[in-house]
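One protein chain is absent from this view; the other protein chains keep their places.
We call the chains A, B and C, going by the order they appear; numbering starts again at 1 in every chain.
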Amino acid sequence: MKLSDEEKYMLDGRDGRAVQKAMDLLVRYGEALGAEKLVETSNVSTTVVASSGLMREYAAKYGFDALFSEFNLDSQEAVEIPMVKTHSCQLITGFDAAHWEQLGGTPERVQSIKEHEAYNAGIGIQLMSTCAPYQVGNIPVKGEHCAWMESSAVIYINSVLGARTNCEGRESTGAAMLTGRIPYWGYHIDENRLATDLVEVEWEVESMTDWGLLGYYVGEVVGDRVPVLSGVRHVPNSYRIKHFGASAASSGGVEMYHIPKITAEAQSIEDALGKRKPQYTFKFGKAERQKAYDRLNVSAKDTNVDFIMLGCPHASIEQIWEICKLLKGKRVNSGTQLWIFTPRAIRELADRNGYTQIITEAGGFLMSDTCPALGQVLPPGTKVVATDSAKQAHYLPAIMGIQCWFGSLKDCIDAAVTGKWSGGLR
Amino acid sequence: MKLSDEEKYMLDGRDGRAVQKAMDLLVRYGEALGAEKLVETSNVSTTVVASSGLMREYAAKYGFDALFSEFNLDSQEAVEIPMVKTHSCQLITGFDAAHWEQLGGTPERVQSIKEHEAYNAGIGIQLMSTCAPYQVGNIPVKGEHCAWMESSAVIYINSVLGARTNCEGRESTGAAMLTGRIPYWGYHIDENRLATDLVEVEWEVESMTDWGLLGYYVGEVVGDRVPVLSGVRHVPNSYRIKHFGASAASSGGVEMYHIPKITAEAQSIEDALGKRKPQYTFKFGKAERQKAYDRLNVSAKDTNVDFIMLGCPHASIEQIWEICKLLKGKRVNSGTQLWIFTPRAIRELADRNGYTQIITEAGGFLMSDTCPALGQVLPPGTKVVATDSAKQAHYLPAIMGIQCWFGSLKDCIDAAVTGKWSGGLR
Amino acid sequence: MTKIVLHGRKVVGGCAEGEALVTRDTISGWGGINPMTGTIIELQHELQGQSFKDKVLVFPGAKGSSGWSAYFHMARMVGAAPKAMIFNIMTTKAALGTVVSHAPTVTDLDQDPLDMIETGDWVKVDADNGIVEITKKKDIQRDETTTDSRLGAAEQRSEAASV
Partner (left out) sequence: MTKIVLHGRKVVGGCAEGEALVTRDTISGWGGINPMTGTIIELQHELQGQSFKDKVLVFPGAKGSSGWSAYFHMARMVGAAPKAMIFNIMTTKAALGTVVSHAPTVTDLDQDPLDMIETGDWVKVDADNGIVEITKKKDIQRDETTTDSRLGAAEQRSEAASV
């Protein structure tokens, strides 16, 4: 891999041991990829929290510098971590300290999270603590080279915004923060951003549920190739397109897609394909929609619902308002829990708007900083979940071994109120 | 103007008096424009707060329904306002209730704002209270028809995101919220979005200051036409491109611009111009940069600075961090005030990150919901202001009759600490 | 006494007349006018310090913040709005602002009103019919020495344009 002089100085230790370790990892990583060089970045979305018991023990034993060294730089030597160079934000975490009781935490855990947050803030990382940093002001500009983790965020900024990132990991984002570099590979390069596959959308996709189903289908058929969609007749709003991407990134490994005149980089199908022929062509019609729905509901049998999860990816304030309109004046069933997830900054807005109160009065909780899949936590005794998120419905049964219903927001609120699932594809 | 059946029903009163009044205004407004029809929208950014003494008196006398009727629907009859139909958010307001003392308010004013906020939230308006709703989750998708006010926000969503809006007003956004319609005119229509003018950027624009100067120059020369910029070599991050647009929208009336491969709709100069020749061509070089700087500093003479204003448009968390890095461990001069403005949701993040504390310890204030120009308020006795925002430097001298320095963030923080302006174009 | 008649397109219906206040500078709402008095406050504006209250405001178009309509709306509420308006360049600000000002307004005139109208001319805006009648101020002054132009005006409505 070709390094610039500046990069060589970093590797040689001019900027200290931590930067040297970071550059060393980037070189190992870049060579593993077969990248020809590094590219400058000043926008990193990362995970530096201690997201597992192993990491928490490690931090308790060796300290936060050692934790960052090992798990964000792949350095067994505990180096002193300086202020990060790039704009950097923490993605979603495993815990919401404001709801530690519901989440089965302890005051000790809350305390150690606070200490770690102070450390992370101190080295210059913004504690957005959400899988959707673009909803709280980190909106990369088209063409901006980024180093982001979190598949639903990666697909959003690549496709909808036209920024450039691969799906990075803890260690590469750690190294990127300290060096302002990331391998120039994959979606940083023009030609890799072109569509390879064509998906002809024949069903009239408009609702949030349908956007999720379309995404789920697309991910299954294209895997990690780059689809372009034809036939989309309704411009999705931001929470629909967010759901679509999160869904496609979970059933497949889609990190980039095009919808002419809707996503950032293609004004036409031809544009998106770079004037080449598609490698594969698929169609999404009534049968494919039904199949995606059935796949998402494959684990579900029992119509008694214990738990409703909303806000995957983390809800915007508009989505919280949609929930409140359905929930207002109702009560969540006594045997059922309703948890709604949103970035902490947006929860402040929800408080101000009286939405938190509407949710609380109905017996639900508006939570932040985590989600059941990431935090691997459910209300005690949960056997059956319902959600309006295809991504959550994809992961929860596998991770938590529960049944999961996928349906519309209305189906979910009905289930919250009645304790029974009566949803279905309409 | 051609109305659909649905629109005719609204005009005939099927959906009640408020919707009827709203549709009546849209018809009058659409015909004034010469629009052929209305277009559906479900994304409205509006101003429904009582932003002047006149409106506050009106609300106190006749109530909030009457206030909305008159100032958001142009209806002299006070109609009962139902729940709004669209996703709707309140833009920046005239006051930050959390800083009422600094802003010269009274507990009574705070109380009446709270009551009005409850009313507005009750009819379904999200109280984002910022000129940058895209920083708190309202991120319109490319091709999405919107009805937004606030010139800096309009130019951002049109150009950077590729959404479609004209620069609407209180009354048209009021009507849009109740009907889900706005005149199909101006930037809703493909051909009006094409560039008319070419600006050749010869200076290497990279810093936030330079993006502001470029914007200021562009606005002055193109007025309200649509420029495309050539020669941009560094992709601006979101706060630079935000500053550029706000600046161009204040010196001129720019609502839409293109930078190939950086803004949403043009991959090339030819694309942007729709293959036509530019009507006018300008160049931005050293001399134009200097001239823009001089224009922005035309009111400033006295180097004793009373007041530093940062956060126009409202700062993102990354910008607050930039400020904190410069401010940490310093003290604002005793004769100088430092106010920093950010959306309230982002202030929550700043609190969590310890940034609010850094600012407070240095003697500054982190405020929300308003800005000095909008709120028409300055610290008592202010004669000389400094800011890193071209828009604020454009408006404050005219509105508040003070002197204003424009410079880099560093120049501004230096002035905050020393009380002296020693900035300059570098 | 001769009148100049221009034809254009209605923006806001109605009919009103008054003394013209003309500027070649575009007008800002927020930061551009004081809505309580109708005074132009923008620094270096050609009309800085002058009020359009009860005048026929002739201007190229609107610029600046999206507060434009609210500012003209407030001016109307306190009785400081222009009696009528004539402008050249259609924008959402100008359209909405004139609509909510309720002042009869026309645009798209067959000749540039900025060339044809001077401050002090007497101008009648019959917006419903898209007709603007101009009595030049020199004629008014001349008339005033002989007869009352305001009375004379009514008799001459059907007169052919002098241009």
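Just so it is clear, a residue touches a chain if its C-beta (ideal position, glycine included) is under 8 Å from a C-beta of that chain, and two chains touch if they have at least 3 such contacts.
Because the structure is predicted, anything quoted here is derived from the model rather than measured.
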{"item": "Neighbouring shown chains of the undisplayed chain, as defined at the top", "value": "A"}
{"item": "From A:Ile259, A:Ala272, A:Cys324 or A:Ala373, residue that would touch the chain that is not displayed", "value": "A:Ala373"}
{"item": "Residue among A:Leu54, A:Ile189 or A:Ala287 touching the omitted chain", "value": "A:Leu54"}
{"item": "Of A:Ala60, A:Ala118 or A:Ile399, the residue in touch with the unshown chain", "value": "A:Ile399"}
{"item": "Contact residue for the chain not shown (choose from A:Ala32, A:Ala60 or A:Ala287)", "value": "A:Ala32"}
{"item": "Touching residues (missing chain, whole complex) on chain A", "value": "25, 28-29, 32-34, 47, 51-52, 54-55, 58, 70-71, 74, 149-151, 154, 166-172, 183, 185-186, 223-224, 250, 252-253, 373, 395, 397-399"}
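Simple rule for what comes next: only the chains that are shown with their structure count from here on.
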{"item": "Euclidean distance of C-alpha centroids - chain A vs chain C, Å", "value": "56"}
{"item": "Per-residue overlap in chain A, given as positions that touch at least 2 other chains", "value": "none"}
